[in-house]
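Sharing a structure, written as C-alpha cells. Questions coming.
The other protein chains are all here in position, but one chain of the complex has been omitted.
A, B and C are the chain letters, set down in written order, and residue numbers restart from 1 in every chain.
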Amino acid sequence: MKDWLSKFRALVLFGIVALVLSACGRENLTALDPKGYGAEVSLKLILLTTIVMTSVFLVVIILLIIVLVRFRRKKGEPLKNVPQVEGSKTLEAIWTIIPIILVGIMAVPTVVATFQLADTSDKDEHININVTGYQYWWHFEYENEEIATSQDMYIPVNKKVYVNLISNDVLHSFWVPSISGKLDVNPENVNTMFIQAYEEGVYFGKCAELCGPSHSLMDFKVVVVSEEEYEQWVNDMKSFNSQELELDAVAAEGRDLFEEKGCVACHATDSQNFVPGQKPIGPDLTQFADRSRIAGILHPTEENLYKWLKDPESVKPGNKMTGAYPELSDEEIEKISAYLMQLSPSEVTAASKE
Amino acid sequence: MATTAAAKRSFWEFIWDYLTTVDHKKIAHLYLAGGGFFFILGGIEALIIRIQLIKPENDFISAGFYNEMITMHGTTMIFLAAMPIIVGLMNAIMPLQIGARDVAFPFLNALSFWLFFFGGLLLNLSFLFGGAPDAGWTSYASLSMDSSGHGIDYYIAGLQIAGAGTLMTGINFIATIVTMRAPGMTYMRMPLFTWTTFVTSVLILFAFPPLTINLFLLMFDRMFGTAFFNVALGGNQVIYQHLFWIFGHPEVYILILPMFGVFSEIFATFSRKRLFGYTAMVFATMLIAFLGFMVWAHHMFTVGLGPVANAIFAVGTMAIAVPTGIKIFNWLLTMWGGQVTINSAMLWALGFIPTFTIGGMTGVMLGSNVADYQYHDSYFVVGHFHYVIVGGSVFGIFAALHYWWPKMFGRVLNETLGKLTFWPFFIGVHLTFFVQHLLGLMGMPRRYWVFLEDQSLDLGNLISTIGAFLMGVGAIIFVINIIVSAFGEKAAADPWDGRTLEWAVSSPAPYYNFAQLPLVRGLDPLWIEKMEGNGKIPAAEPLGDVHMPNGSIIPFLMSIGFFISGFGFIYQTDNVYWYLALYGGLAFSIALMIIRSVKDDYGYYIPKEELEKALEGEAK
Amino acid sequence: MAQVHDHSELFPEVMPPEPEKATLEGKNKFFGIWFFLGGETVLFASLFGVYLALKNSTAGGPSSQELFGLGLVFIMTMLLLTSSLTSVYAMYHMRNNDFKKMYLWLGITGLLGIGFLACEIYEFAHYITDYGFTFRSSAFGSAFYALVGFHGGHVLFGICWLTTLLIRNAKRGLNLYNAPKFNTFSIYWHFIDVVWVFIFSVVYLMGKVG
Partner (left out) sequence: MTDTKVNNMSKESFRRQKSREEMQKQLISFGLMIVLTLVAFAVVAMDTFHKGFVIPFLFLMAIVQAGFQFYYFMHLKERGTGMAALLIYGGVWAAFLTLAGLIVISWW
C-alpha cells in the first residue's frame, strides 16, 4: 500500500513537471508568453506574486513536516499529558508583521501598474477601434476611417491602439491573452483600454464572460501587421466594392442569391454604405475570404462554409443566424460560397501572418 | 433514551417524528441527509462537466445542457450542499458546546430546514419541467434576463425560499449564543467552533439581504416588466454584479469560517494541547469577517470600475491574508510540542493545511488586480476556488463528520475506511485542480462547453478529469463507511479524550442535552475537569423538571405552501391560472403562520423522576 | 436566567419591571427582533443603493422634481412619527402593567399606520393616473416603487401583525407570555419609522433638490 502510494505520487509529480515543461501552452494564446504591453505588465505581477506566495507556502509546508516528524504519536505510544501552552506574543507578532510586509511588497507594484494601465489621456492621438460584442461574434469599427470588419481585428505592430468596448446584448469580455488582460464588454457603457502588440502575427481572442450556449465558440483574432501593411489594408477596405467585382458566372449568381435570400439584410459586403456608429445585425463580410476562421472558429475551407450555411446551429448552438433565412439548396450554397470566397479586398490577410 | 420509550417504533412513526421535530439534533440529521444528497447530486454534475471536457470539441452533452450543468453544480454545491451540511454541524454541536438545551427558536429552526429543503427541491425540479437555470451560479443580470424558458425563474424562486431559511438560521444561532450560554460560559471561554458559528451567523445576517433584494429585482424584471437591469429604460446590470458580490464574497467566508472552527477543535483535541493563541484566533475570525465585507469588488476587477476602485479593493483583498495566516501558524503551533495522533479526522485536518494554503496563495495572486486581468473568468479562478472550497470546506466537512459522528449518531466511523476515503480524494483534488491554474494561464476561459483542438489544452483537461474520478472513488468509500459503521459498535461518550462540553454528555446526546445545566470553569471545560476535578462537569443547578418545546408539523406545511407559491410565481407569466397557486400557497402559509402565533404553545416538562432514572442508567 | 418551571408563573400577580425580558423566551424574542432588524438595515440599504444609482435614469419619463410634492409627504411623515410616539406610550403603560391604556395607545398606533398607508396609496395612484408614471416606465420608476413600496409593505405587515396581536390578546390581560410579543412589535414599528425618515430625506427631499 505505502509503496504503491509513493510510486503514484512520483508519477503525479512527474506529470505536473512534464506539463509545465511541455510549454506554457499554445503560442499566440497563452498568457505566459506575452506579446503585448498589457500581457507583459500582468505577467510581471503574476511572477512577483507567485514567488512571494510560493515562499510563504514553503515555510508552511516545512513547519508542517517538522511538526509531523517530531511530534507524531508513534504506534503503540501511550497517551501522555503535554504542557498546555497558551500562546506566544512574540511569535504571534512575527507572523502578523511579516505577512503585512509581504502584502506591501505585492500591493505597491500592483497599484502602480493599475494606474499605468488605466492612463487613457492620449486616447485621441491613437487609433481607436469601436468594438461591439454580439452573441457570439465581434464587430470592429475603425473610428475616422469609415470602415468596419468582423471577427478579425487588424492592428499595426508596436502602436498603441485603443479599443472602446460595448455590448449589443448581454455581457461579454474581450480577452487576447498574449497581448493584454481582459476587459468586460458591458451593455450600458463603453469600456476603454489600450493594447499594444510587440510582434506581427495572428493572436487568439476569447470571450471570457458567460454569454449563452455558444460562449465557448465566440472566438476572434487580432491580426497584427506592419505599419505599412496596416495603411494598405485600410485603403483597400475603403475602396472595395463588391458590386463592381469581376465575377465568374457561378459567383455572380451567388451575388444575386445573396440579395434574393435576404442575406444583405444582415450582412454588409463592402464599405460603400458604411454609416459610422450604425450597428449591423450580422458580421460584416467585406473581407470574408480573408478571414482566418469562419464564424470565428472553423478553418476557412469550402466544406466548413457549406456546413455553416447548411446548418449554422450545428456549428454554433443558439446563434442568431439560424432560422433567419430560407433554407438553401446545395446548389445555392455552392453559388453563394463561390461569391463569398471572392470577397477579398486586400493582399494583407490573416493567412499572410499565420 | 434507551431506558425510556421502547426502541421499536414503526416506520411511519419514525417519519412523523422527523417531520415534526424541533430538536436541534434531529434537525441536524435532516440537514446532513439533505445536504449529503445534494452533495452527491452536485458531484455527479461535476463528473458530467469533467467528462464533457475530457477531450477537445467533445459532444458528450449539448451546449445548453452544459450551461445548465455548471449552473446547477455551482448553485447546488454552495447553497444546497456545503451550507446545509455546515448548518447541520452547527445545529448538532453548537448548543452542546455552550451547554444549552436547544437553540433560541426551535420552531424557526425546523422551519429553516424545511424552507431549505423545499427551496432546493424546487430548484432541482427545473430539470424535469423544461430546463434548469443556465446563466451560471452568479446568474448575472444581462444573461439571465436574456435566458428563455423558466430555468432562471426556478433559480430565483428556489434560492429565495432556501435563502429565507438560511437567514432565520443566522438569527437563531446568534440569539442562542447571546442568551443561552451555560453559567460560567463567558464569550472568551467559548470553543472556537462556537465562535466561528457566531461570526458566520453574523455574516449570514448581513450578507443574505443583498442577495434577497437582488433576486427580487431580477424577478420583477423577468416577470413583471420592471427596468432595473433593462438598459433601454435606463437600467444598469452592474448593480446586479455589485449586489451579488456584496453577498457573494461574505458567502465564501460563510463556507470557510465554520471549518476554521472545526479544525481548531480537531488540532487541539488530537494534539492533546490547548489551542495556541486562542484570543488571536477569535480576533482573527472577526477580522476576516469584517474585511470580508469590504473586498467584494475583487470579483469585478474587469468590469471597468476604474483604477481607484480597483486599487482599493486589491489592497483590501490582500490584507485578508494576514488574519488567515495567523490562523494557519497558530494551528501549526498547536501541534508543536503536543502529542499528535493521526486518525481519519486528523488526516483531513492535516491535508487541509497545504491544500488551503495553496488556495489562499492563488487567492492573494488573484487579489493583485493587474494580474487578475489575465486570471479573471479563466480556469485559474476555477482552480483557486476549488482549492479553497474543496481543500477548506469539503475537507472540513469530512473532518467534522469523522470527529463528531459518534456524538451525532452514536457510532464511530471505521478508521481503515476513513483513511481509504482520504487518500484518493486528496490526490484527486490536486490532480483535478492544480492543472486548472495552468490551463487558465494558457488561455482557457471558464464556463467553456468545449475547448478547441490544437490549443495545447488537451493534456491538462485529461488529467483534470482523471482526478475528478478519483475524488468520486473517495466519496463512494465514505458512503460505504457510513453503511458499514452503522453496524459497528456503539460509541463511548468521550471517544477522543475531548476537551469541550459536547463530550460530557452521552453519545448520541440525550434529547434534553443536559439534565442539569453545566457549570463552566474555564476554556476547554471538560479538560479542566479531567485535570483538576473528578472528570465530570459540575452542575450549575439542582436537578429539576426540564422545559422542552413541543414538536410541530407547521414548519413542514408552511414550507409546502411557499413551495407551491414558488411554482405560481414561475408560471404566472404563462397563464393567469397560476396566480391561484401563487396566492393559494401564500395564503396557506400565512394562515399557518397566524395559527402558530395565535395558538399558545408553552411546551412541556420532563419530570425530574425521569431524568433521575436516565442518569442512573448512564452511571451503570 | 431562571428557567420557568410552571406555566402559572407566566401570570404573576405583580409584573416584574421589564416584563418583556423577564423570561428566557422574552429575552430571545427581544434579541431576535433586533438581530432581524440588523439584517433589515442591509436589506433597505440595498434598495436605497439601487434607488440612488438609478434615480436619474428616467428614460425620458417624469423626473423626481416634476413628480414629488412635499405637502402629502409631510403629512405622511407626521402620521408615522406620531405613531412611533404612541407606541412608546403603549410600552410605557405595559411596563406599568396597565393593560387598558396599552391597548388604547396600540390602537391609535395602528390607526395612524392605516392613515399613512392610505396616503401612500393615494400618492401612487396619483402618479400613475396623472403622470403615467409606473414601475415599468423607467429604471427610476422601478427603483422608486421598489423602495417606497417595500417600505409600504412593511407598514402593511406591521398593521396586520398588530391587529392579530390585539384581537388575540383582547381578553387575556398582560402576562409574561404576551408582553414580549407586544414589545417585539413595538421595536419593529419604530424601525419602520426610522426607514421612513431616510425615505423622506433621501427620496423626497433630495429628489426635490435634484
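Going forward, contacts are C-beta pairs under 8 Å (C-beta built on N, C-alpha and C of every residue); 3 or more make two chains touch, one makes a residue touch a chain.
Because the structure is a prediction, the values reported are computed rather than measured.
Student: Given that one chain is not shown, what are the shown chains it touches?
Tutor: Looking at the complete complex, the unshown chain comes into contact with B, C.
Student: Identify the residue among B:G34, B:P84, B:G131 or B:P210 that touches the chain left out of the display.
Tutor: If we include the chain that is not displayed, B:P210 is the one touching it.
Student: In the whole complex, not just what's shown, which of C:F31, C:Y103, C:F116 or C:F182 touches the removed chain?
Tutor: C:F31
Student: Which of C:L24, C:L52, C:I108 or C:I128 touches the chain that is not shown?
Tutor: C:L52
Student: What subunit B residues would touch the chain not displayed?
Tutor: 174, 178, 202, 205-207, 210, 236, 238-239, 242-243, 246, 293-294, 296-297, 305-306, 308-309
Student: In the whole complex, what residues of subunit C lie against the chain that is missing from view?
Tutor: Here the touching residues of subunit C are 14, 17, 21, 30-31, 34-35, 37-42, 44-46, 48-50, 52-53, 56, 70, 74, 77-78, 81, 84-85, 87-89, 92, 95-96, 187, 190-191, 193-194, 197-198, 200-202, 205-206, 208-210.
Going forward, only the chains that are shown with their structure count from here on.
Student: In terms of C-beta pairs in contact, which of B-C and A-B ranks higher?
Tutor: A-B
Student: Averaging only over C-alpha atoms, locate the centres of subunit A and subunit C and give their separation in whole Å.
Tutor: Chain centroid spacing, subunit A to subunit C, equals 52 Å.
Student: For subunit C, what residues touch not just one other chain but two or more?
Tutor: There are none in subunit C.
Student: At least two other chains touched by the same residue of subunit A: list those residues.
Tutor: Expected reply: no residues.
Student: If we count contacts the way the header does, which residues on subunit A are in touch with subunit B in the complex?
Tutor: 5, 8-9, 12, 15-16, 19-20, 22-26, 29-32, 38-39, 41-43, 45-46, 49-50, 53-54, 56-57, 60-61, 63-64, 67-68, 71-73, 77, 79-88, 91-92, 95-96, 99-100, 102-103, 106-107, 110-111, 113-115, 117-118, 135, 167, 169-171, 173, 175, 177-178, 180-184, 186-189, 191, 204, 206-217, 219, 297, 317-318
Student: Considering only the defined contacts, which subunit B positions touch subunit C in the complex?
Tutor: The contact residues of subunit B facing subunit C are 104-105, 167, 170-172, 174-175, 178-180, 183, 205-206, 208-210, 212-214, 216-217, 220-221, 224-228, 230, 232-236, 239, 242-243, 246, 541, 544-547, 594, 597-598, 600, 602, 605.
Student: In the complex formed with subunit A, which residues of subunit B make contact?
Tutor: My answer: residues 62-64, 66-67, 134-136, 140, 142-143, 145-147, 231, 235-238, 271-274, 276-280, 302-304, 306-307, 310-311, 314-315, 318-319, 321-322, 325-326, 328-330, 332-333, 335-342, 350, 353-354, 357-358, 361-362, 364-365, 368-374, 376-378, 423, 427, 430-431, 434-435, 438, 441-443, 445-452, 454-457, 459-460, 463, 497, 531.
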